[in-house]
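The complex is shown incomplete by one protein chain, all other protein chains being positioned as in the whole.
On to chain A.
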Amino acid sequence: MSEIKQDQDQFIVKPTLIQYGHHVLIKLPSSGLKVAHVTEGGSINLGKFGTFDLSGIVGFPFGQTFEVLDERKVRAVKSTTYGNVDTLEPEDIPTADANADAAASDVVMDETSKENTPEPKTLGEKIDYLKRLDVKSSETNRDLLDIGAGSQALTMEEIETLKKTSKGANIGEAIIDKLIKSHANFNKKTIHSQEKYLKRKQQKFLRRFTVEYLGSSQLLQYYLEKEASKVLDMSEETLGLLLSLGNIQSGGRYLVIDETSGVLIAALLERMRGSGEIVLLHENEHPNISALDHSNFPIEIRQKMIDSLNLLQFFEPESERVEFQEYSTEELKELKSNKRTHYHRRKQNAIDTNKAIDNAIKGDFDALIVATTLYTPTLMKRLIESVGGSRPIIIYSQFKEPLIETQLDFMNDLRILTPALHESKARPYQTIPGRLHPMMTMRGGGGYLLSALRVYPVEEGVTAVGRGLKKKQKFEK
């Protein structure tokens, strides 16, 4: 395909505001994830955080944080996270300097500085105040007592009473108020552990959530958290690498096997945004792409861009073409209405299947993208021919071994150039100024990729390319 068809009105813009009809990701402070379909009159239950009407989030930009109020209402608030560890009010975010000081020297605030602090009024100020209380900051936490039940100045009973007496969003604040008055050990904590502590308190008592655009990364994250096997344990970094090595772009024509419930297809559609084609192969009657139901690509676009075929239809197209006897207008009139519906459905299916078969047998795909549990060495033997020259073949597997076998095959296949087996891992850090260090734990797994390019060998039997080259080279000298 030398020219990309650029149909301006096919471009699917990434939405920036939450609207009815969107699927969105809801992030809870405890870092739990939910997917919601924003419908008119719809509501969502956030468990202990309560239920709220989705109408309350419509019109706000993606990334907005909300607080659940009473009567199923929400209120937009400023984001409470500045890092991957701490959750604080924006007003409480330590300025770069204050934080640097805290990190560099064990600041011990004295009585005077305490006196200078005005009476805290807003929630932010209160938390701030908490932090400034006679801080004996010590890196070693020498003086720190256990934060467990013993040192917690509020009993569960007291908290329950508070919950009853103060309504809705005020609970969190009321509890923090109480804490300021009574927390015995607070001043013994390091600034850092105080922040962590406050974060925990806040997460527990402030009913906040953030609404995010449900892109492919968010969809993947959602599945990884809920049921990683449904996305074959693929990590975000591996998905990203797959899309780059696959040279995925708007206007491409891709041959795909997707056993990640459709997350992979969602990622391709997201890069393409309305332009290009996907031939999706599957081994059942219908492909399992249930994740696409959560994606924000309209059904018409999906139908326009995706042709699905099962493996039998793809590999034996001639016998799998659907023969369809068309009825004349008169004959159609004779049919009962339910028969007629059935007839139309069968006709559409025949048209779709035959069109998909016609498309698939043209071959010359711009990439072959495979995430499957089928045995890839034999699968590849059958699929390589369908890939265009100089175009990438990318295979994802949760396990390295099938890819090793496939790579060994590729090394002896003259239609394949530069097979390479990749692994990519993102190592997250605790990201607090002065306290940067790798997180103590990280997600394992994430899978592997085998990449290669499809090439056309010169006809008259060149043997093993690399070695052949060297031998011939000696000859030439």
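Miscellaneous remarks
In this text, a residue touches a chain if its C-beta (ideal position, glycine included) is under 8 Å from a C-beta of that chain, and two chains touch if they have at least 3 such contacts; residues count from 1.
Heads up, the rule we're going with is that contacts and distances are computed from a predicted model.
A chain of this complex does not appear here, and its UniProt-recorded name among "tRNA (adenine(58)-N(1))-methyltransferase catalytic subunit TRM61", "Cysteine-rich DPF motif domain-containing protein 1", "Ras-related protein Rab-21" or "Molybdopterin synthase sulfur carrier subunit" is "tRNA (adenine(58)-N(1))-methyltransferase catalytic subunit TRM61". Screening A:Y223, A:Y396 or A:Y448 against the full complex identifies A:Y448 as the residue touching the chain left out.
Within the complete assembly, residues 1-4, 6, 11, 13-14, 16-17, 59-65, 76, 78-79, 81-84, 90, 93-96, 99-100, 213, 215-217, 236-237, 239-241, 243-245, 247, 249-253, 270-273, 275, 364, 366, 388-392, 400-401, 403-405, 407-408, 411, 414, 417-429, 431-434, 436, 438, 448, 453-458, 462, 465, 468-469, 472-473, 475-476 of chain A touch the chain that is not shown.
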